[in-house]
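Data block below; observations after.
One protein chain is absent from this view; the other protein chains keep their places.
Let's turn to chain A:
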Amino acid sequence: MANIFLNDLRKNYAGQEVIHGITMTIADGEFVVIVGPSGCGKSTLLRMVAGLEGISAGTIEINDKVVNDLEPRQRDIAMVFQNYALYPHMSVRENMAYGLKIAKMPKAEIDQRVAKAAAMLELEPYLDRKPRALSGGQRQRVAMGRALVREPSAFLLDEPLSNLDAKLRVQMRLQIKDLHQTTGQTMLYVTHDQVEAMTLADRLIVMNKGVAEQIATPHEVYMTPASEFVAGFIGSPAMNIFTVQVEAGVAVLPGGHRLPLAGLPADREVRLGLRPEDMEIVGDDTPGIPVVLRSVEWLGADAFGYGMIEGSDVAITLRLPGSTAAARGQRLRVAPPEGRLHLFASDTGKRL
């Protein structure tokens, strides 16, 4: 059991600040996913918690104890690395037992813990093999096992599934979720994959350029993104976001189309965000956005239409039912259902 408290955490590399003050509390047993594009600082943040990177300012507390100056082994954490980082010359058993052996745990207890972890991860037949004789998925499980046997306060996982193929990734994702539910341990998980982020997390930290853009549950992040960046990053296909001019409760779209919407602010320029699935096809006499389709991708259950707002060069993506007859070159008129629009300040990108 462990709670983790990050207080205004900062990191400088050669005078350049790369983590700009992150504050958050991770409750005991919570599964928190740090998600963001590459280079956003998510791995750095995790490695700071692990003790592999120094802290330039701010504090990290694990179980109400400041751990800034503690070595990784003194922080009572375990880490799973992207490339697994298994010791190539040790068997699976030795790999898992190594940390315990260093901690001078009695042999009997080591054996018992390794056996338990191996059973949980279905690694029993492979205990005496070297990592080189294992498949990617098995190596990944050994890396998990090595973390498990230590029974740490918190698990730190750095893109643990990114080296696996798509099918295995789904399988391991479920296994990690199960593992979290059985052990109830605090987990901090870094990924750039939004499906992993959305499905695993109790709470998400969406990071961009060293800043936590939003810290919230996956539902909140999706339904009420805190900034234009979050809105564009989470969701696939990405949200349509474009600049509109508000004039007396009416949004003037690119191409000069006028669309009355509920919930618009006073007259000003704003960024309007509409998810592809939040676009209903409406009749020609209803106010809406005229879209000229450039291509349609049919996926079975549904289809994605890619087009332009008529009379402008603004691209727009629509999610259409699988039964659609829409085709390239067709003109559609779409409008968001009430309350399904997102507005962001055109200067700061913050949600309005």
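Going forward, a contact is a pair of C-beta atoms (placed from the backbone, for glycine too) under 8 Å apart; a residue touches a chain by one contact, two chains touch by 3 or more; residues count from 1.
The working rule: contacts and distances are computed from a predicted model.
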Record-based protein name (UniProt) of the chain missing from this complex, from "sn-glycerol-3-phosphate transport system permease protein UgpE", "NADH-quinone oxidoreductase subunit N", "Cu2+-exporting ATPase" or "Spore germination protein": "sn-glycerol-3-phosphate transport system permease protein UgpE"
Touching residue (missing chain; options A:83, A:135 or A:181): A:83
Which of A:21, A:58 or A:99 contacts the chain that the document leaves out: A:99
Option touching the unshown chain, where A:72, A:255 or A:287 are the choices: A:72
Residue numbers in chain A that touch the chain omitted from display: 50-52, 71-73, 77-79, 81-83, 85-89, 98-99, 102-103, 132, 146
